[in-house]
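The structure that follows is given in the form of structure tokens.
As you look at this complex, bear in mind that one protein chain is not there, while each of the others sits in place.
Let's look at chain A:
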Amino acid sequence: MTQPRFMAQVLNRRSFLATSAAALATPMLSRRAFAAPTELTMLAWYGHAEPDIVAEFEAEHNVKFVPKYYTGGDNMLGLISQSPPGTFDVILSDAEYVQALNAGGFVEELDPEDYALADYFPEFQNFPGNWADGKLFSLVARFGFLGVAYNTDALTEAQAANYNIFWDPKLTGKVGHFDWHLPNLGQMSLLNGNAVPYDIDETAWEAVKEKILTLRPQIGGFFDYGGTFSSLNDGQMLAFAGIGDWITGVLEKNGAKVRSVIPEQGGLQWSECFSIGKGSQKAELAKKWIQYITSAKGQAKSAQMAAYPALIPNQKGWEVLQAENPAEAKRQGMTKDAGNVIDMIRAGRIQYRQWPIQQDLETWNDFWSEYKGA
């Protein structure tokens, strides 16, 4: 069979081989552009591996985050303890769980020199939950306060700025609890005047139990994450214990008439910290992620996270946030004005949320179940 003349002229054997070789070699010349993204597994609360937070990092490093979202700290510990080492490259945990992660050997030691700790506010440079025996195992990336969440149509800020508002007769059946013992009982401990709300002796613990039991007739329900959102949003609950701006901030941005305030008896602080999972095969990339999210740019993103906003410990992050979104910086109190959130910490109005020190965690949990059934 004869080849058509134009084919014979344009594509002889030699040029065909050369063209084919060139075509096959092209991906090798620009390998990076064709390489499949590296998967980085992240164990975290919902929202941390969503596009508004990770898209830029993913594009810069050709990474694809594979999130595993948990529903609570205990759930997180359970997932880690029952997974082989190396399952999770990046782990986000609440500060009170970091020591349990460390004790269980689930996280790698971090080198403080790798991170912009000098840019952090001094209060966060040696954050208690992050260090053990002088070694760094985790880095706080965001935090928030828990106080009184309230419906702005029903209460003024001045009224809500006292835990005793929960007992107001006009709120009977309209006070909600976020269904977790630690923040609720911690707030009652603050109300009882315990300077360190989770380090209380048996007498003080009994007083906390006695106090909160008097609140039981006021309670309209015990809500999970979704229930808390909807009951505040539709005005079903007019005041809420155990939460803060991490929930009301989202609602407020969407037009709901709710806010949070730190009462005069003080508030609690939750803190979220990043670690590198023990045995991670992509520890270097995980480190780059922590460097990114704790940098000024990453911190500003984190503060505005779509799932739930938070305060950030990086001072330069505050500057970026103020430049990008001054209204949000002002709303969250991350400005240089007097009375900002760091001033509140320095004034001693905020205490860390932590596990009970003089009682078992189980003791608190059991009482919480009793309280719910009371």
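We adopt the following convention: a contact is a pair of C-beta atoms (placed from the backbone, for glycine too) under 8 Å apart; a residue touches a chain by one contact, two chains touch by 3 or more; residues count from 1.
Note that in this section contacts and distances are computed from a predicted model.
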| item | value |
| --- | --- |
| Identity of the absent chain, which is to be given by its UniProt protein name, from "FecR domain-containing protein", "Spermidine/putrescine ABC transporter permease", "Electron transfer flavoprotein subunit beta" or "RNA polymerase sigma factor" | "Spermidine/putrescine ABC transporter permease" |
| Listed residues A:Glu113, A:Asp133 or A:Asp234, member touching the removed chain | A:Asp234 |
| Option from A:Thr38, A:Ser81 or A:Asn126 whose C-beta touches the chain left out | A:Ser81 |
| Among A:Tyr120, A:Phe223 or A:Tyr352, the residue in touch with the chain that has been omitted | A:Phe223 |
| Touching the absent chain when the full complex is considered, from A:Glu56, A:Asp114, A:Asp179 or A:Glu319 | A:Asp179 |
| Contact footprint on chain A, counting only the chain that is left out | 72, 74-75, 77-78, 81-82, 100, 103-104, 173, 176, 179-181, 219-224, 227, 230-231, 234-236, 361-362, 365-366, 368-370, 372-373 |
